[in-house]
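Of the protein chains in this complex, one is absent; all others appear in place.
Per-chain residue numbering starts at 1, and chain names A, B and C are given in the order in which the chains are listed.
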Amino acid sequence: MSEHVERPARSLIAQSLTAAEAQTVTQGDGAGIGWYGERPEPGVYREPRPAWSDDNLRALCRHLRSGLFFAHVRAATGTDTSRANCHPFASGPRLFMHNGQIGGYARIRRPVESLIGDGAYDARLGTSDSEAIFLAALSDGLDDDPAAAFARVLGRIAALQHTHGVRAPLRFTACYTDGGNLHAFRWASDGHCPSLYLRRLEAGVLVASEPYDDTGGTWECVPAGSHLRIDRMLRVAVAPFEAGAAPPPRPLAQPPREATPAD
Amino acid sequence: MSEHVERPARSLIAQSLTAAEAQTVTQGDGAGIGWYGERPEPGVYREPRPAWSDDNLRALCRHLRSGLFFAHVRAATGTDTSRANCHPFASGPRLFMHNGQIGGYARIRRPVESLIGDGAYDARLGTSDSEAIFLAALSDGLDDDPAAAFARVLGRIAALQHTHGVRAPLRFTACYTDGGNLHAFRWASDGHCPSLYLRRLEAGVLVASEPYDDTGGTWECVPAGSHLRIDRMLRVAVAPFEAGAAPPPRPLAQPPREATPAD
Amino acid sequence: MSEHVERPARSLIAQSLTAAEAQTVTQGDGAGIGWYGERPEPGVYREPRPAWSDDNLRALCRHLRSGLFFAHVRAATGTDTSRANCHPFASGPRLFMHNGQIGGYARIRRPVESLIGDGAYDARLGTSDSEAIFLAALSDGLDDDPAAAFARVLGRIAALQHTHGVRAPLRFTACYTDGGNLHAFRWASDGHCPSLYLRRLEAGVLVASEPYDDTGGTWECVPAGSHLRIDRMLRVAVAPFEAGAAPPPRPLAQPPREATPAD
Partner (left out) sequence: MSEHVERPARSLIAQSLTAAEAQTVTQGDGAGIGWYGERPEPGVYREPRPAWSDDNLRALCRHLRSGLFFAHVRAATGTDTSRANCHPFASGPRLFMHNGQIGGYARIRRPVESLIGDGAYDARLGTSDSEAIFLAALSDGLDDDPAAAFARVLGRIAALQHTHGVRAPLRFTACYTDGGNLHAFRWASDGHCPSLYLRRLEAGVLVASEPYDDTGGTWECVPAGSHLRIDRMLRVAVAPFEAGAAPPPRPLAQPPREATPAD
């Protein structure tokens, strides 16, 4: 994992100190990784100290090898700097991480939390808006159709914002998996979504909030309003994504560099 | 404050490592102090590291002087070891701290949290049962009559435990103040309340979970089912305390050592 | 203290996230305060979490009142992010804090530490270059003549750098007090000293790494190569300061705004 999280010049660990495209420059409110190994449940490491000084994080990235993993650095948007508010969030075999926020969360926290069903409420370990979105989706069909579940939950939250007179936006750039397919989303109620990039390699597919090496051309910017689904065969399908509705994804058109025969 | 929190042989800091009467021997899941100074709102310091190695706590106790302060060491009962779950809890001019627990809290957390009114829900920073009791009381008349408010809330929680088939006890040894009177409570649904002691000095009144010096005789054990009210004139009144009901306190009979004229 | 540390728009707490003049933009490797109260020894609070999310720090600043206090946010320069490496450093009645670094410290750490005398070595709680400078000065006449002691120590360290072929600079913008006079220094071997400002008010004198409010004109930039001495009568004396030598300070010429009779 070190090859992706630590070693690149603009690695996630470097981004914690100075991100180029993030909506906050410094993301020093904690970091986390989640990875799949021999068990159905992922391993999770979360720590509120800044990634840039976290030797444990470095050592884990160097010594873990995984075919499917998440890594995140956090810039808090109003909730506590604690382990339980660090991403990724896990529940059983599932992992979720999120850039963005629920605008006006302090005002609508209670009705947002009431979207979490009783069965999932036990898994509410922290107080963040991100965890609430995850658990609300878990209560509303996440295992059956992740995109539809997140679309419904975001639609409900947007409605709550409207009802409570919140004008601050709802922003959702996120990754989700249950250890099988990887789903990535980029959407915001005001069009200003946190960035999302895709890079296809022979050996895998990378999804990142911003390119972390200098091979810029091979990173494809994921447009706002998108849902990416990447299966274990590394096939990428894309679909429009909108709060309140989520059509099924269709295979992504081949990217330029692979479409050129002479390449 | 050091005179009470740090220097005694069996100080709170020493108790964090080995308490004599606590229901858990080690209370290493954090510590906190709250104190009143020039502002109506108390100052609060909370830290999840064990008190025994907390140099900040020591320094604060040495350098703060206050006519009314709280100090607490925590043994977690199932919720996260984080700052937001450390005692004392504060809201405006109020301070609250608690030994004990809501048995079966994981099963009834949601209905317990629903006892917190919308106005107080903003102040829900952590995930602990203790903070939930405080905020539920705050939503239900705490400012008018603390004992009645806590009694009502405990009654409701006991009913929730019953409804959900929880047999584990509800235990509540606690201190509350709004900067004026100090209220201390000792009650448990199964009679096994965490201990509570009172010591009357010329210059003040001490309330503690256990005597912290060797002048044992001057510490009065507060009986189970009690509410103590101590006013700024250091007058102590006592009343029976029971979940669901709370009669007004009456002046406490003089303790033996002061009642004896020849003393 | 809140009036200086927390409330200004460009307060130290705000600077922890985005400093305007610091040599590193983010100073998220911890924070600390030291203050004098009723005891000869100052109180000290140090915490490795970023200042911007530290509720304890905020509460302390709001509830402490002191005639002489230090506050610091840290950007680590190679040593561990731990409490013991946070500033200010204290020993008996003394407080010290430092912006800057010993270039090539990893290569000359052992001979630098050997400048600390046996009597002061006990107070070596961390591993930072800043603490080493403080304790070396403490071993070499700090109590008699702070400027001369720091000048000698910096001279020795510069010689060690030279001997070991270190070309990275030695930079020293620092504050020191024993509870009486306040001494501030600004010097660097390469002329690029961390910034230092002075502001004279009716009720006191402020020394800061950068102006933290918008009354820019009233902040005087302290020139490189200076030693400021401020006594309890708020008289400010200034002297040239150079590693290896330190002449006695002389009264500072009145600043323009006070020199104008019509002011």
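Observations on the model:
The working rule: contacts are C-beta pairs under 8 Å (C-beta built on N, C-alpha and C of every residue); 3 or more make two chains touch, one makes a residue touch a chain.
Keep in mind it's a predicted model, so treat the numbers as computed, not measured.
In the complete complex, the residue from C:R83, C:R156 or C:R229 that touches the missing chain is C:R83. When the whole complex is considered, the residue among C:L125, C:A168, C:L206 or C:A239 that touches the unshown chain is C:L125.
Of the listed residues A:R83, A:R124, A:R171 or A:R186, the one in contact with the hidden chain in the full complex is A:R83. Mapped onto chain A, the interface with the missing chain covers residues 35, 37-39, 41-47, 55-56, 59-60, 62-63, 65, 83. Counting the whole complex, the residues of chain B in touch with the unshown chain are 17-18, 25-26, 28-29, 48-50, 53, 76, 81.
Even with one chain removed from view, chain C keeps its contact list with that chain: residues 80, 82-84, 106, 109-110, 118, 121-122, 124-127.
Everything that follows uses one rule, which is that only the chains that are shown with their structure count from here on.
Of all residue numbers used where chain A meets chain C, over half belong to both copies. The two sides are thus made of the same residues. Look at where the CA atoms of chain A average out and do the same for chain C: the two points lie 41 Å apart.
Shared interface positions of chain A, defined as residues touching 2 or more other chains, are absent.
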